[in-house]
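Below you'll find the structure I mean.
Left out: one protein chain. Kept in place: all the others.
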Amino acid sequence: MNAPHQPQAPHSLADQYAAVRSQTLELAAPLSEADCQVQSMPDASPVKWHLAHTTWFFETFVLAPHLPGHRDFDPAFRVLFNSYYNGVGAQHPRTQRGLVTRPDLATVRAYRAAVDGQMLRLLEAPVAPAVAELITLGLQHEQQHQELVLTDLLHLLSCNPLAPVYLPALAAAATAPPAAAATWLAQAGGLVDIGDAGAGFAFDNEHPRHAQHLRPYLLASRPVGQGDWAAFIADGGYTDPRWWMSAGWDWVRSQQIAAPLHWRRSAGHGADWQVFSLRGLLPLQVDAPACHISWFEADAYARWHAARHPGQSPSRLPTEAEWEHAAQPVWAQALASRNLLESGAQQARPAAAAASGLQQLAGDVWEWTASPYTAYPGYRAWRGAVGEYNGKFMVNQMVLRGGSCATPRSHIRASYRNFFPTDARWQFSGLRLARDAD
Amino acid sequence: MNAPHQPQAPHSLADQYAAVRSQTLELAAPLSEADCQVQSMPDASPVKWHLAHTTWFFETFVLAPHLPGHRDFDPAFRVLFNSYYNGVGAQHPRTQRGLVTRPDLATVRAYRAAVDGQMLRLLEAPVAPAVAELITLGLQHEQQHQELVLTDLLHLLSCNPLAPVYLPALAAAATAPPAAAATWLAQAGGLVDIGDAGAGFAFDNEHPRHAQHLRPYLLASRPVGQGDWAAFIADGGYTDPRWWMSAGWDWVRSQQIAAPLHWRRSAGHGADWQVFSLRGLLPLQVDAPACHISWFEADAYARWHAARHPGQSPSRLPTEAEWEHAAQPVWAQALASRNLLESGAQQARPAAAAASGLQQLAGDVWEWTASPYTAYPGYRAWRGAVGEYNGKFMVNQMVLRGGSCATPRSHIRASYRNFFPTDARWQFSGLRLARDAD
Amino acid sequence: MNAPHQPQAPHSLADQYAAVRSQTLELAAPLSEADCQVQSMPDASPVKWHLAHTTWFFETFVLAPHLPGHRDFDPAFRVLFNSYYNGVGAQHPRTQRGLVTRPDLATVRAYRAAVDGQMLRLLEAPVAPAVAELITLGLQHEQQHQELVLTDLLHLLSCNPLAPVYLPALAAAATAPPAAAATWLAQAGGLVDIGDAGAGFAFDNEHPRHAQHLRPYLLASRPVGQGDWAAFIADGGYTDPRWWMSAGWDWVRSQQIAAPLHWRRSAGHGADWQVFSLRGLLPLQVDAPACHISWFEADAYARWHAARHPGQSPSRLPTEAEWEHAAQPVWAQALASRNLLESGAQQARPAAAAASGLQQLAGDVWEWTASPYTAYPGYRAWRGAVGEYNGKFMVNQMVLRGGSCATPRSHIRASYRNFFPTDARWQFSGLRLARDAD
Partner (left out) sequence: MNAPHQPQAPHSLADQYAAVRSQTLELAAPLSEADCQVQSMPDASPVKWHLAHTTWFFETFVLAPHLPGHRDFDPAFRVLFNSYYNGVGAQHPRTQRGLVTRPDLATVRAYRAAVDGQMLRLLEAPVAPAVAELITLGLQHEQQHQELVLTDLLHLLSCNPLAPVYLPALAAAATAPPAAAATWLAQAGGLVDIGDAGAGFAFDNEHPRHAQHLRPYLLASRPVGQGDWAAFIADGGYTDPRWWMSAGWDWVRSQQIAAPLHWRRSAGHGADWQVFSLRGLLPLQVDAPACHISWFEADAYARWHAARHPGQSPSRLPTEAEWEHAAQPVWAQALASRNLLESGAQQARPAAAAASGLQQLAGDVWEWTASPYTAYPGYRAWRGAVGEYNGKFMVNQMVLRGGSCATPRSHIRASYRNFFPTDARWQFSGLRLARDAD
C-alpha cells in the first residue's frame, strides 16, 4: 500500500475519515430499520451489515492493534461482522447475514459512533505511516461498501412487487438534443505501461506497474446505450446461440434471461421497456448507458454488433490494458465532468450532447472488459490479514473499469480494477466496444 | 362450519374479535421492526406478514363481500397478503415474504386498525349467521397464526449466534419433587365415534363424526420427557438405522440430525444439553416434555423404546382415533389445568408431580400420531374460497393432537387435527407413546 | 409369513423355484448387455442389477444360513447387490448401481446359475418350514422385481429419442365394439374384515386381518380410460389449481407436467396423442385404462370428475379397504380373466366389450387408492433382516391395489398392498373412481 495522502482530497486524514463515514450514514438515512435488515440474495448484504462491517474494519485493523487501551465494543462482533478474513478468525456465514435482527439498527449506529469517537481520538495526534495507510485502506474499503449499499438496496427494492422508491424521481430534463452517434477513436498501442503510478492510494492489485504489448486498436467514444440494447433484444439477441459463449448460453436458458436486470415490460399497449431504479420505475432512456448486464450479455452484444457491421474488424470488449492505456491521458477531465456518487443521480445518464473524445470513462456504468481478473506480473499481496483483501479472488472473475454512478469520486482511478463473476448483474455494469485497427 | 357461538367464550362476537385481535398485537409488542421483518426459512413467515395476512383474511372474506361500501385499504394487498387461496387470485410467492420491506410495520399496524374499525362497525348490528361463521373462522385462523408467530420467531432468533431472548427467563421454580414415572393407562376400544360433536366451532376436517373400530390399547400417562430423549441420544438413537423409517434414516444422514431442533451442547466440561427457547438458552429440564422433534424422530423413539422393553407389546405412536377416544371423557379437566398460550410460559413444562390419569393432553406440546392426515369418510370441504383452508393439504402430512404451550385455550379441542410434514421440527411438537393391550 | 404352499401353484417348491427364476431370464432375453446396464433415473435400477439382486436374496437369506458348506460366489457381492437391508450390512449406493460395469452380464448370469444349482441341491430333500417360507419369500420378491424389470426398462427406452422397442407391436385387433360406459356398483359397507385370510403366502403388511367400518359406497365398474384422460387434458385439467392438492399443484408447475408419463403429441396435423410403450410408440387406445399417472394426477382427475357430475355425491379415490372389500367376493373370476404378465401384452388393454360387474380388478393397471400406506392395527414386521422388507417404508406413500399387466398371476392377491410416493409415475398405475352412496 502506498503513502496515505491523496491528491484528490488534500485534507487531513481526520477530515477524510469524518467525511467518508458521514457519507455512509447519509446513504442510509432514507431507509427504515426493515430496509436496512433484509438480505435479498446471497450475493447481497443488508445495509445494517454494511454499516457494521465497515466499522468492524477500523476496530479490527486499526483500533485493536494501534490504540492503547482499546476495548471491543462487543466481542461477539469480531465474528459477526467479519466478512472473509480467515486471518482474523471465524466468520458468521455470509448467506445468513440477514437473519441477525439483534443487534438492532440503533445498536449498530451506536457501534459506529463509539468507533468513530475512538478513531478521532487516535487521529488527534499524528499517526505512524503504517497506521495512516491502514486508515486510508479502511476509508477506501468503506467507499466500496457505499456503492454496495446502493446496489444491494436496489436489488432488495426490486424484489418488492410494489416497486418502492429510495428517492423521488428527478425532475424531467429539458428536452435535450439527442447525443451524436458513438464514434471509434484510434489508439496506437505498442509496449505500454499499465498499473498504478500515482503517489496516492492504490490497491495491491493495481501493482506493480508493468509493460504490456498492445496492437493498434479502436475504442468507442461512449458506452453502449439503452436504445442500442433494445435493438439487440428486438433482433433476437437473447435467443440466438451464435452470439453467446457456451457457458453464457447455458446461463441464458437455465435462468430464462431475456433483458438486463431491472428491465420490465410495461403493462400497457406497445409494451415499452421500463427500468426499475433507485428512483422507481422509469421509462427507457435511449441515450443513457445500458446497465445491469452480466459479462455474458456484454460479450454477446459485442459479437452481435460485429455481425451487424461486417465491413470492419469485429467489435469486441476491450482488454483492461487497452482501456487503461486509453484512459490515462484523459483521466483528469473524465473525472471532472461525470456522473459519480456525488452527483446524486444514482442512475446512469446520457452523455452531454456536444461532447467529443472518450466520454463517460469515469462514472455512469462500470465497463466490462475482456480481461479475466488475475495478478499482474510480480504482484505481491499486502502483508497480514489485509492481504486477503484482493488476491484470493483472482480467479473466475472479469475486470470492470471506470466506476459508476454509485462510485465516490475520490475512490476511482484510471488503474482501478473492479471484478465480478461472469453472471453478476446487480452492479451498475455496462460496456464500451473496442475493435482491432483495420 | 357450525354455529359460531362458543361455549368456552360466552361473550359477544365483537368482544371475541377485539380479544383475539389484541392478543396478536401483544405477542408482537416486544419485537423490533427488524424482528418483525425477517423470514428465516421458506416454511416460516415474518411476523409482519402474519399481522397483515390475518387482517387480509377479514378484509377479503368478510368486509369485501359483506360490508356495503367497503373499499380496500390498499388494492395491492389483495395479492401481497394472500397466502394460498387460488380462489381469491394470485399470491406473492411464499419464499419472498421477507423481502417486502414496504409497506413498513407502521403501515401494517394502520391496516390492522382500519380493518378493525370496519369490523367493529359491521358488528354493531347483528350479522347474518353465515357472516358470523366467517368471522369466527377468521378468529380461529388468527389464533393459528398466533402460534405461528411464536414458532417462526423462535426459529428466527435461533439463527442468531448471540442467542437473543424474546422474553426474560422465568424465575427458577422452587425445587419440585420429580414427577412420578409415566404409566400405561388402558383403553377398551371397540366401535367408537370420532370427530367433532360439539355445538361450537370446528374445522371442516373434524367432520363428519364417524365410527372407527379400535382394538384395546394402552396410552402413556405423559408425553416423553427431555430426560427420556437424552437417554435416546446417549444410547445412539440417531446413529442406528434399526429405529428409523427408511425415509427418516435418509433425512437423519443428509441433514446431519443428532438432537431435537434447538438443542445445543454447552461449551463447558461435561457438555450438557441446553435448549434454546423464547426465553433464551436454558438448561435441559428432565421432566418437561421433549419438544421440536419431527415425526421421523418421534417414530424412531417409539421403536427404540419398544426394543428396550421386550417383555411387552411394542411401543408405538397412537393413532389419532386412539388419542381422541381417550381424550374425549377427560378433555374438560385437561383443558382447565394446563400450559397453553395464556399461561405465558411459552415453553413446555413438567407435569404436576402429584398428577394421575392422562396428563398434559392439552397444551405443552403437540403430540405426533401414527395417522396420516386424510379426509374423514364423507368429508366435504367448505364451499367457496375458504374450502381451500384444509382439504388441499391432506397428503404427505401427519396428524398432531392436543395443542401446545403456544396454542390459545379457546382454540383447541379434543377433535382438533393439526398436521405437518414428517420432517417439520419448528413447531412445539413432541409425542406420547401407545401400545396394543398385551 | 404363512405356510409356503400356494393354492394357485400346486407344484413342488423346486418346480416353483425353477419356473420363477426362468421367467426372469425370459424377460431379459431380448435385451443387449447395454440395455441391461443402464440406470435411467435414481428410482430405477439396471436389469443386470435386478438379475443379480434377486439372486443375492437367495444366497444371503437361504443358502448362507441354511446350506451347509455354502461359499459365496463372490464375497464382494454381499455389499454390491444388497438393496436396503441394514441388518445384512453396508450397501452400494442406490444411485450408482448403473456405474458397475464389472461384473459383466455374463458373470451375473453365471452367478444366477451357480446359486440356482445350489438352491436346487438344497431342495432335493425336504426343507424345514422356516426355510421353505424364506424360499417362497424369495420367489415373491423376484416376482416383484420382474415387474420392475419391465417398468425400469420402459423408462430407459423412453429416454431414447429413437423410441426403440422391446417387443414388436401386437397385431391390430379386429375392430371391437366399443366398451359400454363405466357404471357405478353399490357396496353396502358396514363392519368388515380386511387383510389376508388365505392359507398361502402373504406379506407381513397384509396382516393382521382386522375390522374396519365402511359407509355404503359405489365403485366404478372399470378404471378410468385413456379417452377419459384425454378429455381431462382437453378441459384444462393440468392448468386449473382447483383440482389439485397443494403439493400436487406445486409438482405440476415445477415439473411442467401436462400429460401422463409416456404420452406424446404426434408431430403431424391434429397433434393426436401417442403413448410410448414396450412395443414402441402407439396411438391412444380410448378404451384402455389410463396408465403411468401419479397419485397427484389420479386424485386431481377424481376432483375434476366430481365437478363435472354435480348431481351426485362427489367422485373420489376409493380407500384400500373399500377396494379390498369389493374385490374379495369376485377375486377368483377377476384373476382368471385378465391381463397380467403372462398374457404377454405388456400394456394395459380395454375391458371385454360384453363384460359386466367389477372389471379389470386384477391386472392391466395398479389402482391408486385414497389410503396412505401404514401399518394395520397389530402389525408386526417379520423377524430378522427380512423385517426390513416392508415396515420401514410405511410413510409418505400411497397404496395401490390389483396388479398390472406386468404383475405375475401367482403373485397378486385381493389383499395385496403395493405402495409408491405421490409423484411416482413410471409404474403401470391408473385409477378407478369411487363415491359415497347417495
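For reference, chains read A, B and C in written order, and residue numbers begin at 1 within each chain.
FYI, contacts are C-beta pairs under 8 Å (C-beta built on N, C-alpha and C of every residue); 3 or more make two chains touch, one makes a residue touch a chain.
Source: prediction; values computed, not measured.
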(message) One chain isn't displayed here. Which of the visible ones does it touch?
(response) A, C
(message) Among C:101, C:239, C:255 or C:356, exactly one should touch the missing chain; which is it?
(response) C:101
(request) Since one chain isn't shown, list which residues of subunit C touch it in the complete complex. (result) 32-38, 40, 48, 76, 79-80, 92, 96, 98-105, 156-157, 159-162, 164
(message) For review purposes, identify every residue of subunit A that touches the missing chain, sorted by number.
(response) 84, 86-87, 191, 210-215, 241-242, 244-249, 295-296, 299, 314, 319, 370-372, 374-375, 377-378, 380, 392-396, 398, 422, 436
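Please note the rule applied: only the chains that are shown with their structure count from here on.
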(request) For copies subunit A and subunit B, work out whether under half or over half of the interface numbers are shared, and give different or same accordingly. (result) same
(request) Could you grab the centroid distance between subunit B and subunit C? Build each centroid from C-alpha atoms only and quote it in angstrom. (result) 38
(message) Report the inter-centroid distance (CA atoms only) between subunit A and subunit B in whole Å.
(response) 47
